[in-house]
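All protein chains of the complex are present and in place, except for one that has been dropped.
Per-chain numbering from 1; labels A, B, C, D and E assigned in written order.
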Amino acid sequence: MKLVMAIIKPSRLENVREALSASDVHGMTVSEVKGYGRQKGHTEIYRGAEYAVNFIPKLKLEIAVKADQADNIVSIIRNSAESGKIGDGKIFVFDLEQVTRIRTGETGDTAL
Amino acid sequence: MKLVMAIIKPSRLENVREALSASDVHGMTVSEVKGYGRQKGHTEIYRGAEYAVNFIPKLKLEIAVKADQADNIVSIIRNSAESGKIGDGKIFVFDLEQVTRIRTGETGDTAL
Amino acid sequence: MKLVMAIIKPSRLENVREALSASDVHGMTVSEVKGYGRQKGHTEIYRGAEYAVNFIPKLKLEIAVKADQADNIVSIIRNSAESGKIGDGKIFVFDLEQVTRIRTGETGDTAL
Amino acid sequence: MTSIKNKFTAGIFALFAILIFATPSLAQSVDVNSALNSTLEAIGATASDAALENGATPEEATSAANDAISSIVAEVFGDRDAKIFNTLLFLIGGFLVMWMAAGFTMLETGLVRKKNVSMQALKNIALYSIAGLMFWLIGYNVMYGGEAGGFIGSFSPSNFPEAGAGTAEAGYSVASDWFFQMAFVAATASIVSGAVAERVRLWAFLAFTVVLTGLLYPITGMWQWGGGWLSELGFSDFAGSTLVHSVGGWAALAGVIFIGARNGKYGANGMVTPMPGSSIPLATLGMFILWMGWFGFNGASQLAMGTIADVADISRIFANTNLAAAAGAITAMILVQLIYKKVDVTMVINGALAGLVSITAEPLTPSVPFALFIGAIGGAIVVFTIPLLDKLKLDDVVGAIPVHLLAGIWGTMIVPLTNDGTSYVTQLIGISAIGAFTFIASSIVWLILKVTIGIRVSEEDEALGLDKAEIGVEAYPEF
Amino acid sequence: MTSIKNKFTAGIFALFAILIFATPSLAQSVDVNSALNSTLEAIGATASDAALENGATPEEATSAANDAISSIVAEVFGDRDAKIFNTLLFLIGGFLVMWMAAGFTMLETGLVRKKNVSMQALKNIALYSIAGLMFWLIGYNVMYGGEAGGFIGSFSPSNFPEAGAGTAEAGYSVASDWFFQMAFVAATASIVSGAVAERVRLWAFLAFTVVLTGLLYPITGMWQWGGGWLSELGFSDFAGSTLVHSVGGWAALAGVIFIGARNGKYGANGMVTPMPGSSIPLATLGMFILWMGWFGFNGASQLAMGTIADVADISRIFANTNLAAAAGAITAMILVQLIYKKVDVTMVINGALAGLVSITAEPLTPSVPFALFIGAIGGAIVVFTIPLLDKLKLDDVVGAIPVHLLAGIWGTMIVPLTNDGTSYVTQLIGISAIGAFTFIASSIVWLILKVTIGIRVSEEDEALGLDKAEIGVEAYPEF
Partner (left out) sequence: MTSIKNKFTAGIFALFAILIFATPSLAQSVDVNSALNSTLEAIGATASDAALENGATPEEATSAANDAISSIVAEVFGDRDAKIFNTLLFLIGGFLVMWMAAGFTMLETGLVRKKNVSMQALKNIALYSIAGLMFWLIGYNVMYGGEAGGFIGSFSPSNFPEAGAGTAEAGYSVASDWFFQMAFVAATASIVSGAVAERVRLWAFLAFTVVLTGLLYPITGMWQWGGGWLSELGFSDFAGSTLVHSVGGWAALAGVIFIGARNGKYGANGMVTPMPGSSIPLATLGMFILWMGWFGFNGASQLAMGTIADVADISRIFANTNLAAAAGAITAMILVQLIYKKVDVTMVINGALAGLVSITAEPLTPSVPFALFIGAIGGAIVVFTIPLLDKLKLDDVVGAIPVHLLAGIWGTMIVPLTNDGTSYVTQLIGISAIGAFTFIASSIVWLILKVTIGIRVSEEDEALGLDKAEIGVEAYPEF
């Protein structure tokens, strides 16, 4: 199994969620994060003093999938999250050794 | 070493924390997340317009443990987080290559 | 590629960010978390009743880097995040199988 | 003689009529004064004629004429202005006490957890609305429509004089008094709302509010302010430490007992799990709003502002009220510092409010040192009794019982210290009678609601938070 | 006679002296009293001389002089106090209506999303400031400087009497009236601010505010309150259901149409995506502030407090205003419970406000049951029309159009039910004329702004939030 972790723009969440639910994805976990990459922060003024806003709000999606689904999921996310502008984010894939569903105790692919 | 990542219901946190501290767990990191899985969201009404609440608040626990502890920790979490109702959450296990304690620079198992 | 995940004290963020930008790090994702480890919580009083504050606010940094950079990044974080006091945090390193830049579709090292 | 009397009556009516239609705003003084002048002249002539008819000397007649004129001038303007001042006092006091509804709302939304904030806001909007409705429908007449020494007034809606009728026989306009008194009953219901927060069912709470504001509060109110048996007995409660605050506190206590504590609040071995409020600044704002509103609450309870003595008394009440609150806050602050080493700001907020409740039974007679003493003890009461209630597993979310019930009893009991016309025994009788009635009647209402529609949300809804469960709108929604 | 005259003079001097030392004003007493003195002297002498010339006896002359003096004394104090009361009414009413600016700000910052909260705060501070400036610069005279039956006043800044001049010929001080009326125009602009929130460009909105508060509101205001053609026709709008609230609503409607809905609000197939407000407690606080301020809004629109009849009417207005709001809130609460099974607190907030708007056109004549009815229908209007507007894809962020425009029309149309002096036809004419003028004129202004500086932020800025895009300061910053 794989864990697909995507950093996306907050405004793309609905798009991605809809695209994924059309595919075979059973669940997802989302958290609010801030980040920077190519898209550097910008300077802001507060009470006359300039300061750097280094981090830009993003959302982090974590989706556990069967190993063979990973590539497909990545491309679905890529397509639905893309706005073409800098700061669109990244998709990371990790190996996921084991999954347990708390309610039933099922493990492995069936627990996804 | 392994990283155990669990998505649980917010109301089970105290339970899980107590169960874990009774075991050999030295630390834990928690974050607020939202998610969906089998437990889909529900519809809500705001000012007369229906809308889907797709994500439900959950907590994410991350616990780094020695490789051989992982199974035990998973089952402790499973037992203490279970409410038997849909939406109880999932436990993921990842391989953890390296750990460093910032304060001392220790690495590996002793850094946990 | 590796994912370096660091739990640090909130007050050290600026320090770490500056140290990293001096190195070859292209991006970072930060989230607010709470945790405990050696540094246990403390008790607090609210309206005359004592209660345990078990979790202490921390920040979690996630940085995807080329495999050979990982050790260097870990030591930069270690040095810049250290305050020498308990609760300084931990640095975890995971294997990162694949990276995709959403905007361009680039993958692998060039997507970092 | 009859013709003279008739002339007089006619003259006075004419003068009144002129005043009503001409004086106020846009009409010109010239008209007013020429009309006024001839009216006065007529009155003077009539008086003088009467005197002469009665065999007075011309000098005596002149003097009689002038006396009549002087007296009518004094009556018309002195009385008019006094009545305007009195009514104005009720209006200003009224909007200040109405404003306390916002104060309770901010205090209570600040002290409940994030997931129950919208519900608390809704409950407090609803209770203020219901209080107005019920107090109009029956409350006011249950309270003020009874006979001296009685137990209950009459059951009928309030009636205000027609537009332009301009009657103020009581010395003030009836509607202004209604408005002022209505805001008091709303305060009583707000007290209950805070205590039973975070687990009470919305409609059950509102049903209780209907009975409390339409019936329970007005009945005990009748006993004292409605001129009933307690007032005949010599009980004294200037602005309602007992009639408003303790009544709210007793109703809250009954509610807390019948509804039970929030899940997870009390663990095994007397362990208490605090559930910190969602917003300290809003709770602080609520306290300041209440503090401000209290100048209307206590000050306008002087009930008259048409003499220098009255307005000076109101000033004295303002100063005492303010200083009792200050003493309550400072005492609570020092005590929590000494006992707990940190200064829990919610205790200080409660301390200030307890100071205010304590001085409410008698804000006029105490000299400042006494006012400070009364307020300080109020502040101490909350510091010591809030943990005590937790020991008894009485889960009062916002501290309503210590602040309003206990400090209210204290304030009422201490009245005889500075007010010679009162006695400790009578005060005790009043407190006990009102307490017993309110606690028992409230318990019955809560019980009936419990066995019928239910007074507590499901465990699941409570865990989820009432905002999601019953309102559908989160107080502070996220992405 | 000289001796009498001398006596008189002496007496008047005594009066004069007493007044100087007894009337505790600091600076102006001397002027007032010397005026008083010479007036009294002249009146007494004239009356006495006239009496003697007409062949009166000395006694009769004395009596005539005394009568004249008595009446002038009555005038001076009766009139003085009436004028002070009237002015005081405007001052108290004024600060209460000014406070509504804070109410609108809290309501609207609470109902916009987190990312647009600072912008909403800024817009509302700015509009209140601009309203004051423009209403001074031209608005007040456009509204009140015209001829009876006319269409527009004059274009000139307001002028207040010099310090210490103490004139109050109109029955009140001019500056107090200006202050009170200024707060009304600010309310009108606040209504627009809420409706077009979350996407309007700051400076475009402020430009619109300049025209609205300097010109549009004053023109239609002139037609009625300025004594213009509508008032001659017999139109009736006591405190401004139409003149203030509907005018704000029409301007808002034009704005909403020209600016368009927020991105993502309306999807395909009539799908509506709610965008929940950032803070329910702040929205609730805003409602309570507005409710409080409304006592000034409606109460002080009685425009006079110098007679018992006036102050009794104000009291009646307070009671009716409060109960109409309560009825609006309760009706909305019951309806949303029945229709949606949950009680959306923002609907209840809007319901209370709609009750207030509804009663504003005639808060005096209705008896309580009528006031309740009027308010209740107001509450029902918001429950049914808020979703309707969404069907029409009119994106009104805070419900300004249902609350202020629709309930405003309802309140104005129902006036003849309780006020015999009015007719449904005239009410309809007034509503239509004012609505047509305001909607068309506002549309033209919005259109000009649209094609010149632009009225809508970029899509990107809208997604980012106006706080970051135009203000640079987040409302609730994080780490």
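Throughout what follows, a contact is a pair of C-beta atoms (placed from the backbone, for glycine too) under 8 Å apart; a residue touches a chain by one contact, two chains touch by 3 or more.
Quick caveat: nothing in here was measured; it's all calculated off a predicted structure.
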item: Residue among D:Phe151, D:Trp229 or D:Phe318 touching the omitted chain; value: D:Phe318
item: Listed residues D:Tyr172, D:Phe205, D:Phe235 or D:Trp410, member touching the removed chain; value: D:Tyr172
item: Residue ranges of chain C at the interface with the undisplayed chain; value: 11, 34, 44-46
item: Residue numbers in chain D that touch the chain omitted from display; value: 56-60, 62-64, 66-68, 70-71, 73-75, 77-79, 81-83, 85-86, 88, 92, 96, 168, 170-172, 276-281, 284-285, 287-289, 291-292, 295, 299, 303-316, 318-319, 322-323, 325-327, 329-330, 333, 337, 340, 342-346, 348-349, 352, 364-365, 367-368, 372
item: Interface with the undisplayed chain - residues on chain A; value: 44-51
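Just so it is clear, only the chains that are shown with their structure count from here on.
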item: Chain-chain pair with the highest tally of contacting C-beta pairs; value: D-E
item: For chain A paired with chain C, centre-to-centre distance based on mean C-alpha positions, whole Å; value: 18
item: Multi-partner residues of chain E (each touching 2 or more other chains); value: 276, 340, 342, 344, 346, 478-479
item: Sequence positions of chain A contacting 2 or more other chains; value: 31-32, 34, 94-95
